[in-house]
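Some notes on the structure that comes next.
Note that this complex is displayed minus one protein chain, with the remaining chains in position.
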Amino acid sequence: MIDLIRGHYVYFFLAGLFLIGLYAIMFKGNLMKKIIGMSIMQSSVILFYVSSAYKDGGTVPVLDPRRGVENPDLYLNPLPHCLMLTAIVVAVVTLGVSFAMIIDIYRNYETIEEPLLLERLKDEA
Amino acid sequence: MREASTSPIIQVAIRGLMPVIQLVGLYVFFHGHYSPGGGFQGGVLLAVSVMLGRLALGLEMSQVVFRSGIAVGLSAVGVMIYAATGLAALLGGGEFLNYGFLPIPGLDPPALRNLGILLIEAGVTVGVMMALIAIYDEIVESRTESSVLATFE
Amino acid sequence: MIGPQICMLIPVVYLFGALLVPLIGWRRGAAGWGMALAAAAGAFFFSLGGLAGVLQRGSLSYHLGGWMPPIGIEFVMDPLSAFLEVVITGIGLLAVVYTRRSVEHEIPDRLMPFSSLALLVLTGLSGMVITGDLFNLYVFLEISALAGYALIAVGERPASYAAFRYLGMGTVGASFYLLGLAFLYMTLGTLNMADLSRMLAVTDVSATVAVGLLLLFMGAALKMALFPMHGWLPDAYTHASSAATALIAPIGTKVAGYILIRVLLYLLGAGEKGSGLPLLSLLAYLGAAAVIYGSILAVCQSELKRMLAYSSIAQVGYIAIGVGLNSALGFTGAVLHILNHACMKASLFFVSGGLRLRLGHSRIPRFTNALRRAMPWSSAAFALAALSMIGLPPTAGFFSKWYLALGAIEQSRWLFLGVLLFSSLLNAVYFFRVLERMYLDRPGIEPAERPTSVARHEAPPAMLLPAVALSSALLVIGLGNTWIVDRLIGPMIPGGM
Amino acid sequence: MKTLNRILLLALGVVLAVAVAGLPPRGDIQAPSHLAANATGAPVAGAYYIQNAYRHARTPNMVTVILADYRGFDTLGETLVVFTGAIAVLFILRRRTP
Amino acid sequence: MEESVSSALPLFAVGVSLAAVPLILWSRGRPNLREFWTLAAAFAKALIVLALLPEVLAGRTVECRLLEISPEIALHLKADPVGMVFALVSSSLWILTSFYSIGYVRGAGEKSQTRYFASFAVCLSATLGIAFSANLLTFLIFYEILSIATYPLVIHKETAEALRSGRQYLVYALSAGVVLIAAVAWTYNLSGTLDFRPGGLLADRAFEAADLRVLFLLFIAGVGVKAGIMPLQSWLPAAMVAPTPVSALLHAVAVVKSGVFGVIRVVGFVFGPSLMKTHGLDAILAAFAGATILFASLIALRQDNLKIRLAYSTIGHLSYIVLGMAMLVPEAFSGGLLHLAAHATTKIALFFCAGAIYVNLHKTEVSQLNGIGRVMPWTMSAFAVGAMGLSGLPPVNAFFSKYALCLGTVEAGRLPALAVLLMSGLLNAAYLLPIVHRAFFRHGGRELEGHGEASAWMVVPLCVAAALSLLLGFRPNALVHLFDLVLLGTRAVFPESVPFAGGGP
Partner (left out) sequence: MHWQIEILLLVILVVAALTALQLKNLLAAVVTLNIFSFMSAALMVSMGAIDVAFTEAVVGAGAVGIFNILAIFRTTRRTLD
């Protein structure tokens, strides 16, 4: 049990964060809050990868001439880091596009609260 | 936003900050081979410096620094630099993006790769910087109903 | 001589096209559109070449940057992806031809970004199909998704809200996908599909791997709008511009279906490993629910595009059922239906866009039989595609249903057989409703109110021809389906079936 | 509907917890993604990168090498995503000022 | 195994009317030209079918294998004796109907005539396709095409009633198609082939009895809708809103006979008599058919609308054929085939008469027909011939088919079936002959004055139909060797026995 917690506590926290983000997307009425939820969810996935790259006794994946590169155990796994750079960029851009959308929504309906918005949509239809 | 900020503190702070951020951005980009950083981070920093300029100087003045219409096109150019590097490798006889085959004489494959990485990082920097600026500009310049800005006090 | 580089050329051609569009079309949108057309045509050409190459020499594999697969990214063109590439690029080409007039009419002044985004969607979709690396797939997925959100966001007034919901769901789906991929990567240590499937073959499927696969499944299902994760689709398709719908609806959800096929049948391997997990059954049951739900709701709609959107939900269900049957016949039916439905839906949406251009609306209750005289070819294309949707022989739609039915019977899955057949009746109900209005007099209208002569007012050729071409293709596909099934689909049936 | 969603969320939480508990412990150098070769004998990317990045590209920062070279197409895609974002925002918000 | 000849003729027979469709559509502005195409196609079709006849009579089948439409299943046309009977009947009657249609639509001033003729041509193609299908999938395809092509004809008037009937028709037809798809797919799964084989493609295999029974019910439900087997018949009276030529050809010959022909194929060529007997499937079929005959005749008695009365009569007579199939003896089988032809000629004559009366006098109800025999003597004489035939009176051809059917019921030892046939003969007489009586022996009202016969376009075809009925009654083998064909077909299905060993008609 202790081993499980020691080896996995970060993962549990991050799974929790993922759920918090998902919760916000599902249940929050304000579109901005949904976007915040989205950010949280994406961050949790990013952290997930990053923590998976960790090795006990490893150092940052930049060549250290004193250590050499023969033993890969001396460096953290660089692959997840690289992947997450991409994921962060994607997250940012998604955010930018979603902002454009809520600005457009606000321009058309003068609200970004989902319940109000649905009401106005129904009135319009 | 659209108008220049009226607060002198912001004016001065941002004007002082802009070149520093730009310098850091360029450093981050060029030093990406050795330390954390690279094209994307450099691009974001450069973009942020321009955005801060926009915030401080207002829409009209900042056009002198950087005209907003050309950002998207330049962003395409940035990505194109990247893709063209890949294509050049293809024409040099290797696979797409295989920098070892870049048609530049006198360099061994590792050096070519080093150079290739620099080239594409440059592409990324330009692409990201311009794209972010474009997003900013579009958000700021898009027409709004008059009532919208009034809600923000 | 068709080398493996042809795999890489398809997305790269789209990519260059998308980049050149803003540069060329900055002042004049039409020039950008011309660039898009050229790129789409080029990609179609290359995908045909790729298909020919795959038929001649088996799977093609291209190592980007010259790195061997587990190290670098690999593009793989096997029969399945070559086939889907042709579908995507073909529909993409027709859609690009179609968009110009439609965009100029519905969302003026935005032809340039539209063309660029259209190519970006196609880049993403074609890349997803062709890549052999699961993370690279995610990147392509995001490219196509982002461009898709944007395309959906412009149209009628509620479009941006519909697109926002699409974006929310899409982001959740992508996050699920990424998280699932993290689980797989952490337990199996690789991102390459071929490598991963070899690893799965030698290791036990642990709970973590199962959950990872489940998350991939959910991510793909969200993108695919599989019931009950379809919430974003009807609004998105209804309110977006016709051109955007015509581009995204026929191929967008299918490519998500492709991910499911890849993950569930190829990665996991059909047969005993696959049947150990209940994912395939789950897929089939969700598909059945989707078929019934989508069909019933389609019957209730009065807006043509919305009806088509619900029908899309149902049709995706067919594909899900076919994949979930986990048999060669079901798989054949599913893949054939991907092609058929792409053609049918594209044709139907093309026509609905033409109606919006000429009539200014696409509300079913307001159709009159003046349509058949004003727009005879559009009406005919619509009718043919509708008959195919219902599944009447000898159109293509019949044959995918035929294979699915054979698959269901083979496994004695009577429920799915019943669902398939019942839904074609429902399809008939909602399509004949439209056809009746298009072709027949409405009783109850005084003869005096009837238009005596209706001027021919057909959609412009660029919008009409794609629809007519696709509708006629349905007949060709239907009659030539054996060739497709034997030569194209046969080689892609996963081992173990 | 809302309750159903809550139940689904909870179920997802349980599923995630189970899955997470089955992952290799964090920091374990024996985790499959950190090994030099996997069960089928194929090289594992992470270790290969560490050992070869400098040799191949004379660049000490391994992440940069992976980003730009080994997985260069990912990064091209990433840049394209950024570009997509720019075009998307342009498309959504552009209104010709009258 | 039977000999077969490869030839494209069956394909031409199917395709010739399809080829006429674009021509008809193209010449929509010129009615004369348009109808020329229809007639040309009709004659061409009949000639092609006749050209097939010698080979088939010589005991060879004429095959035309087109492209494969599903692995190992081709779009395959084959002219065998049974198919030839149906093809001959429908193609020859199309000529009559074409002439009649021209008179009818012009006389009644129908709109959308182009659509009418085009749909008609498609229907005929599909009918011939059904007749010549060599396997179940081909059959299914043409069956569905026929369903759809008939729809525009049913709703032709585009009134609210027509639309309602059209919807009803579609629901029935498409449901049937769906059920048939299931049945065909299942058959394929069970046997690995779909090729029709005399004696049954499922015959020499072992199956679960329950499976087989469900499969059979699916088939019967699939083809039974078109064949008007109760309780699936209600679309047929409703579809009588269509113009009379449509009712005449499609609802007396093409569409409903396709259903019955489907039953023949299912009984003789899919399941086969022996398999049906072992699993007791014949009893199911016979029960449905018998009930349908009685109920349809009873309901027909109460109808006042002439066309609807004829429609119920059609339902009854279709089930004669089905009942014949269910007997599983050669005599009844040939009787059924003969009745397929006999009912076609007689019923088409009756419908033509009803249409002529409508166009000429605008009368649709039986009760309005007093005395019209004096105004339209030719028409009503033809009607009398048809009515006699359907009542089972000699010397009309339907007498012989009915006789053969009765013979078959005795042979099979199913006396209830015999009783049903005889009773229904009486009922038929009871609802048809009074019309003749009314027409000739009662005095009509004043409004009949000044009216004569309908146009020759209509009267000649209906007289020809009646004459044909009589001719075939005297000489069953006249003109097209119908009787020989029937015998050939029967022998193929029942190889051991010789039908009419005790002397046929």
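In this document, chain identifiers A, B, C, D and E correspond to the written order of the chains, with residue numbering beginning at 1 in each.
Just so we're on the same page, contacts are C-beta pairs under 8 Å (C-beta built on N, C-alpha and C of every residue); 3 or more make two chains touch, one makes a residue touch a chain.
Bear in mind the structure is a predicted one, so any value in this text is a computation, not a measurement.
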item	value
Contact set of subunit A toward the excluded chain (per top definition)	9-10, 13, 16-17, 20-21, 24, 28-30, 32-33, 36-37, 39-40, 43, 46-47, 50-51, 53-54, 58-62, 76, 80-82, 84-85, 88-89, 92, 95-96, 99, 102-103, 106, 111-113, 115
Positions on subunit B where the hidden chain makes contact	1, 28, 36-38, 40-41, 44-45, 47-48, 51, 55, 132, 135-136, 139-140, 142, 144, 148-149, 151-152
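Operating definition for what follows: only the chains that are shown with their structure count from here on.
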item	value
Chain hops separating subunit D from subunit A, counting only touching neighbours	1
Chain whose mean Cα position lies farthest from subunit D	E
Taking each chain's C-alpha mean as its centre, the one farthest from subunit B	E
Distance between the centres, which are taken as Cα means, of subunit D and subunit B, whole angstrom	23
Centre-of-Cα separation between subunit E and subunit D, whole angstrom	68
Contacts with 2+ other chains: residues of subunit B	34-36, 40, 72, 76, 79, 83, 86, 96-97, 99, 128, 131-132, 135, 138-139, 142
Shared interface positions of subunit C, touching two or more other chains	15, 19, 22, 64-65, 135, 139, 142, 146, 149-150, 153, 160, 185-186
Interchain contacts, given as pairs of chains that touch	A-B, A-C, A-D, B-C, B-D, C-D, C-E
Residues of subunit D touching subunit B in the complex	55-61, 63-65, 67-69, 72-73, 75-76, 78-80, 82-83, 85-87, 89-90, 93-95, 97
Subunit D to subunit A touching residues, read off their complex	2, 5, 9, 12-13, 16-17, 20-21, 23-29, 31, 33-34, 36, 45-47, 49-55, 60-63, 66-67, 71, 74-75, 77-78, 81-82, 84-85, 88-89, 92-93
Of all residues in subunit C, those that touch subunit A in their complex	135, 138-139, 142, 146, 149-150, 153, 157-158, 160-161, 163-164, 167-168, 171-172, 174-175, 178-179, 182, 185-186
